[in-house]
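With one protein chain held back, the other chains of the complex are shown just where they sit.
Coming up: chain A.
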Amino acid sequence: MNVVSKKILFNEPLTLGSGEMLPGFELMTETYGELNQEKSNAVLVCHAFSGNHHAAGIKEENAKPGWWDELIGDGKTIDTEKYFIVSLNNIGGCHGSTGPTSISPKTEQAFGAGFPEVSVSDWVETQKLLADHLEIDCWEMVVGGSLGGMQALQWAISYPDKIKKAAIIAASSKISTQNIALNEVAREIIKKDECFHNGDYLSHGETPSKGLKAARMLGHITYLSESNMSKRFGRKLQDPLTKMDADINYEVENYLQYKGEQFAKTFDANSYILMTKAMDSFDPAKNFDHDLVKCLKSIQAKLLIASFDSDWLFPKEYGLDIQMSAIKAGIDSTYIELNGEYGHDSFLFYSNDYSVALKNFLNSNG
């Protein structure tokens, strides 16, 4: 598999949906496989809330494989011998693309809390500029799970003739009240960290890692299923030699502590807030009198909507809701419900049914 990592600079100012402007921006990208001569084999992979451009392969020694390495690669579900896969870190993120930790040309300091609000539509606009840069006129497929699935849906709505297929996995056309509530608790935990300084922690030389860690611990629970947690940890006690903290009793506590801490080391608090806000505000139907059917009418791409049975964060009703509206709108759309062990996170992992469905969809003709 041919892996190319590249940071691409876009010099033109970008006006965001909020009306605010970025004077220019950078996108951190990774591509896998080769673009064919007709430039007709390109697949865009959109990352979820805490994901990034590193979707597949192992870059450096001891580095982790990409977040979708189980599905992207030579001979895999999204076959890099056949397709040219483009993955990127979205703006507002913290893995190389322009975001709150980048230096603002205006103030010559990190944007921090001053980074403009971004939306799923803004991401799609930047991804369109990336497609133009790569001279890809039309994606064979845009695919993503969770917040990534929302980007795939937005692509189909925003650029009907620039995308042939959209795979919308473990996603929804808007998140529920409960989802917004959970995001708000996470944001509150971060903001109440004494090192947060109203988001200007970088200029104070500090990071609100305690808040970020606790927010991630809460989030992590919502990404897993109850049965998976029970199966994996049960009520097993943590080995005293590997306890993260003296107060820990159970394995599950240690696991969350560890995961939270790892996350806090690599993620930016302002990005966390920004990304959750983008998720909260995603609602493409709001520009169509809150009528999802009207909103989907212009779609020319084929849709594959997939939900996982153990996902309680984005339950199957969300996927079905898009599907039923798609039928009313008279567009080509398929809905499947997959068995997933891991709750919402199931979209990240290979399973036979999941892989076969996605592969058949990608390889199917008009």
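In the analysis below, a residue touches a chain if its C-beta (ideal position, glycine included) is under 8 Å from a C-beta of that chain, and two chains touch if they have at least 3 such contacts; residues count from 1.
Here, contacts and distances are computed from a predicted model.
*Asks:* Just by its UniProt name, which of "Multiple sugar transport system permease protein", "Multisubunit potassium/proton antiporter, PhaC subunit", "Methionine biosynthesis protein MetW" or "Nitrate reductase" is the chain not shown in this complex?
*Replies:* "Methionine biosynthesis protein MetW"
*Asks:* Can you say which of A:171, A:190, A:304 or A:348 touches the chain missing from this structure?
*Replies:* Within the whole complex, the residue contacting the unshown chain is A:304.
*Asks:* Among A:13, A:234 or A:330, choose the residue that contacts the chain missing from this document, as touch is defined above.
*Replies:* Missing-chain contact among the listed residues: A:330.
*Asks:* Touching the missing chain, which residues of chain A?
*Replies:* Output for chain A: 302, 304, 320, 323-324, 327-328, 330, 332-337, 353, 356-357, 360-361, 363-366.
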